[in-house]
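Note that one protein chain is taken out, while the other chains of the complex remain in position.
Coming up: chain A.
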Amino acid sequence: MRRFPDRILLLSGALLCFATISSPAAATSSSQHAFAARDTVPVLHAPEAFHEQLILKPMNDGSVYSHFQFTTHVGTMMDEEHFDGAASNIFTHYNLFPRSIGQILHSFDVEELHLTFTQGRWQYGDWGYPLAPSVGTGVELSAWMNDHTYQAEANWKGLTNTLSGLFCASLNFIDDTISIEPKMAFRHEGLYNVHARANTSSENAPRKLRYGSLPHENVCTENLTPWIKLLPCKNKAGIASLLKSHKLFDTRFYSMAVHVRPVCEDELCRVKSLELTQTISTVFDVARQDGSYDWSLSGLFEREITQACPLASTSNVIVHLPQTTPDSNQYQLGPYPPHKTYTTGAADNAQEIAVYDLRKTYSNESSTPFQLSLNWENSRPKSAHRYFTGFGQERGGLSIEVHNSDSQDREAILLDTLPWYLKLYLHTFSVEVNGKPLANQKDVVKKMFYQQAVDRSRPAVLELALNLPANSMVKFSISFDKVFLKYTEHPPDANRGFDVGYAVVTAPLPRQKGQIGYGGLDHSRVYQGRDASLVETRQVSSDTIAEDERDMIRVYTETLLVSLPTPDFSMPYNVITLTCTVIALFFGSMFNLLTRDFQEEEPTTAKDVKGKGKSKVE
């Protein structure tokens, strides 16, 4: 495989040691040397960078939303001739990019990988849309895989099993029976298609999307530890030093993700790189203990940031400032003023953000830890927003309600995966708008993709391209039959019921002028401000943003618990004893009747003692 694996390993180890004491720029240049030394591939440019940031956002209901985002870029900067995507030779050397992820991408031909662990439900009604792209309860895994050798199936299996080992999660249960291939939802999030070369159209490129979710996977510290290990500074320095599992898992919502995708580094996409984004989103219930909505970094995390990660190119803490009435400042942010404040969005959606650049102030360990707190002077102002929400429920069948509170029609894609043991009846599919049955479903459902389930091998998939009317509640319902499972197919906690995963509504929301978008991975680049001015350029260039610029947001419904007919598992014993008794009874008498020979016996008289017809009973 590799020509000089040992040497390169050694070299990278040395480089890492070097990198910790030198600036990241130096590390990058050294890695360039490493590539150059091999001299097999003409390297154009190989930037490698790590960005860390923490976004804090007070929510409408008084909770505090914290979003950690760590981005590692690794250059895939070969020319078009030599580039072969994730399988590129860049994975012969690891500097900032985690080796475990790199090797997984390489061995399973993965172009794009999205893995999210979530504990809890995102309350769209109270919290708006999340900054993280995926918030479905449980584990969600999707990957675009190179299929030029037609091994995507085997690779997917390998990928789930390897990730399962890497993150100490039951990802290996994402097997064929729950893996699907969405046709409309979960499109590429990469900024270019690695196989779209000049001569081949992207349509023909042999790529396969695989998607699977485990709605009842519990997420805890054993998943967090391997996640932290992927970071260049671990949790020893920088923003990641705030990650204390005791506090993170004492929140209302916890979500952590790993996203890998190819991105462009310039407008024309001549410089390309692979981006690894690691996020942790938590929602703290600050008022839980004493009813006070004040919060501070040390209060939330019980840890402090003493310095920025030395390997990070940028290290920012961003606070979304609460919207208050202009006449009175109702809160105190300390330290204030931060290094910079910006206003994003326009008019009603204006959002003021404060940016603290940790590298500027806390580049060395001597300084005091970074403190941040927000105290309300009076009571916290209440604000109400309506959001685009959906929730699923079981009603003898299944129904999904999608609320569009916008004043104009919206396009959306609904994806629902149902396990094979729920037999869907497509003819019962019905659409209701604002409580009234819709005669012509085509008004709402523009396109429909339905994959029939196959027993014990694949799930049913329902994908709908929707046009949601303005200010409406659209309800989709479909009936199903529950299947009698074999008794070995029941899980150990059979009486709990079966978890049915969420449905996902994907909707493009137009990005307002200058606004930082929701959900998508793209907006993270805006935050990163890799040249520290991206936020500003966004601000400055707000007039030039095209009208159709959109953020794809994904809204997840709640998961369901469906109880199937459950046998009494103490019954087998009773059945066995009963059956044995009955068999013994029947067998005994049957055997007796079949083997015994019955003959008529003439009644013997005194004269006829010798009797011809003696009974012969064998």
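In the analysis below, a contact is a pair of C-beta atoms (placed from the backbone, for glycine too) under 8 Å apart; a residue touches a chain by one contact, two chains touch by 3 or more; residues count from 1.
Note that contacts and distances are computed from a predicted model.
Novice: What name does the UniProt record list for the absent chain among "Galactose-binding domain-like", "DNA repair protein RAD51 homolog 3", "Glycosyl phosphatidyl inositol protein transamidase complex subunit" or "Pentatricopeptide repeat-containing protein"?
Specialist: Answer from the record: the omitted chain is "Glycosyl phosphatidyl inositol protein transamidase complex subunit".
Novice: Among A:Pro58, A:Gly75 or A:Gly138, exactly one should touch the missing chain; which is it?
Specialist: A:Gly138
Novice: So which of A:Phe108, A:Phe167, A:Tyr254 or A:Tyr331 would be touching the chain we can't see?
Specialist: A:Tyr254
Novice: Write down which of A:Cys168, A:Cys264, A:Ala287 or A:Val483 is the residue touching the left-out chain.
Specialist: Residue touching the absent chain, from the options given: A:Ala287.
Novice: Determine which one of A:Ala470, A:Leu561 or A:Val582 touches the chain that has been left out.
Specialist: Checking each option in A:Ala470, A:Leu561 or A:Val582, the one touching the absent chain turns out to be A:Leu561.
Novice: To test your reading of the contact rule: which positions on chain A touch the chain that is missing from view?
Specialist: Touching the chain left out of view, chain A contributes residues 61-62, 119-121, 123, 125, 137-138, 215-216, 249-254, 285, 287-289, 391, 393-396, 399, 493-497, 499, 558-561, 563, 566, 568, 602-603, 605.
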